[in-house]
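Written below as structure tokens is the structure these notes are about.
A single protein chain has been omitted; all remaining protein chains appear in their positions.
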Amino acid sequence: MSEAVKTILEIDRVHRAFGGILALNDVGFQVSQGEIKAIIGPNGAGKTTLFNVISGVIPATSGRIVFEGRTIEHLKPHVIASLGISRTFQTSLVFNNMSVLENVMVGRHPRSRRGMLHVSFKTPQARSEEWEIAEKAKEKLAFVGIHDSLDSPPGSLPFALHKRVEVARALATEPKLLFLDEPAAGLNIRETEEMANLIRKIRDIGITILLVEHDMSLVMDISDEVIVLDRGAKIAEGPPREIQRNKQVIDVYLGESEEQSASDR
Amino acid sequence: MTLASQILQYILSGINIGSIYGLVAIGFNIIYNTTGIINLAQGEFVMLGGMIMVSLHVGAHIPMLPAFFLTVILVAAVGGLFERLAIHPLKNPTVLILIIITVAGSILMKGIAMFIWGKETFQLPHFSGEEPILFFGASLLPQTLWILGITAGIVLLLGLFFRYTLTGKAMRACAANRTAAQLVGIDVRKMVFLSFALSAAIGAAAGIVITPIALMDYDRGAMLALKGFGAAVLGGLGNSGGAVVAGFMIGILECLGAGFISSGYKDAIALFVLLIVLFVRPSGIFGSAETARLKDF
Partner (left out) sequence: MGRWNRVSLVVLAGVAGAMPFLLGTDSYYISVLVMAGIRSIVAIGLSLLMGYAGQISLGHGALFGLGAYSSGLLTTLHPQSGWLAGILPLSPWTALVVAAVMTAAIAYAIGTPCLRLRGHYLAMATLAFGEIVVIFFVAMVDLTGGPSGFGGIPDLPYVGSFPAWLIDPEGGYNLFVYRDTHYYFLVWIVVILTLIFSLNLIHSRVGRALRSIHGSELAASTMGVNTAKYKVQVFVLSAIFASVAGSLYAHFVTFVSPTACELKYSILLLTMVAVGGMANVWGAVLGAVLLTLLPEYLRAFEDYDVLVYGGILIGILMFMPQGLLVGCIQLIGKIKPVRKTTG
């Protein structure tokens, strides 16, 4: 292929300290457009903190984050979302006070604009935008495989579908870059495979994906590149097979399981 | 009176009422430290302390010292009862529900107080006479010394309690990590109950010592709670030393303002301070900005 691969996201020497604890220590990497990049590491390595920093939820203590050529490390989360970064959450932050469809319709927020005056007086512009929002939301739900129960509360869906509501919601924002925080958590083998297919499907429509995962089979299966974090620092980066053989990575994971079996005795 | 002694006079008045704000703030801190709840009914405990003492000492002619302790115990019982009836039964309450419940509790207590004592204002005799002591050109009431002494005594005793007794340490453990405290066998529900009772007791003591100077009526609670909360936030929520200092600051500011600017707006001064602290530096003077941001409200 002769096309130059574009860097969509650049993390440069990012630090994040909480008092005396360095949750992110000089983390730096690049994400190329259209790739699926996974971030792995033992518990507490700083993976979710990294997501939180990039999406603007917490500020970096120092460092630069560049998205599509624009520095974003000082921007508020909703601005970053409208620029094209969206995400799901480890603890599944679906809105339980609205239906499945309404959840995904919230995702259309950055791509719609009618304000209080228009919507309260039900102007024609507001009405047509509302129809469009509902249509696009149904489209995204269909894309992730949810066709029924659109008006039910998200809690009424089976767990595997429940997780997809958040994905549909994130997709509704028309992101260019999507963060998935532990998409396979709580899923069985078959559901994990379905999730892997969904992630590939998302990549195929042009969205770059950054994912945090503990499920190694999923990571090795779909990632183009893997980054390993340990205690806030990046210790390895490369294609999945290379990471599997990386001694330092093995030590870090084995070391953890060694400690666990030592304390089990 | 020279300007200097006038200022001193205002400062002395400020210290009086400031001690009360400090004690209310300490009451907030105790409950907050143990449970994470802000008890908006805190001011009513002060009011009840004053009112019950009046009934016992002036009404029933019980001598001062036993009446003091009896009042404190009774109000502590009210605090504990409030916790059992209104807080304890709640399962996983949201912040909104907690706020509304404590507000409801405060207006209930106020309503009951109005039922029992009516709308009149009451006074207590000064503990050791009303003969003012000359102090650098200003007159110092003996009651002020009582207020300062009792405040200092409470702060000291609390410090010892939280640092050296098992119960006190248990309460601190609940504040730090409720689950961990439960896991090591601390009865968290009992600690919550105790924190309310203790806060109520301290509030009562504050109410008793201030009534000789500032009088007391059924309606005082809300304003005291607001200003006491201001002192708690200014001093750093959870920091009792800071609470007392902040209380003094607010009290003095209030009296200086009332003296030099206008007395109609006196109450607004403390409230402005509260708003400014909340807007600019909610962690207060002595609190840590970092941990304040992490506090889960």
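Chains: A and B, in written order; residue numbering restarts at 1 for each.
The working rule: a residue touches a chain if its C-beta (ideal position, glycine included) is under 8 Å from a C-beta of that chain, and two chains touch if they have at least 3 such contacts.
Here the structure is a predicted model, which is why all the values come from computation and not from measurement.
Only one of B:Leu90, B:Leu145, B:Leu160 or B:Ala180 touches the absent chain when the whole complex is considered: B:Leu90. In the complete complex, the hidden chain is touched by one of B:Val188, B:Leu256 or B:Leu271, namely B:Leu271. Note on the undisplayed chain: of the listed residues A:Phe29, A:Phe95 or A:Tyr253, the one touching it is A:Phe95. The set of chain B residues touching the chain not shown comprises 38, 40, 86, 89-90, 95-97, 99-101, 103-108, 110-112, 114-115, 119, 222-223, 226, 229-230, 233, 262, 264-265, 267-268, 271-272, 274-275, 278-279, 282, 297.
As for the chain not pictured, it touches chain A at residues 55-57, 76-78, 80-82, 86-87, 89, 93-99, 102, 105-110, 112, 114-116, 119-122, 126, 129-130, 133, 151-153, 155-156, 169-170, 173.
Going forward, only the chains that are shown with their structure count from here on.
Distance between chain A and chain B, defined via averaged C-alpha coordinates, is recorded as 47 Å.
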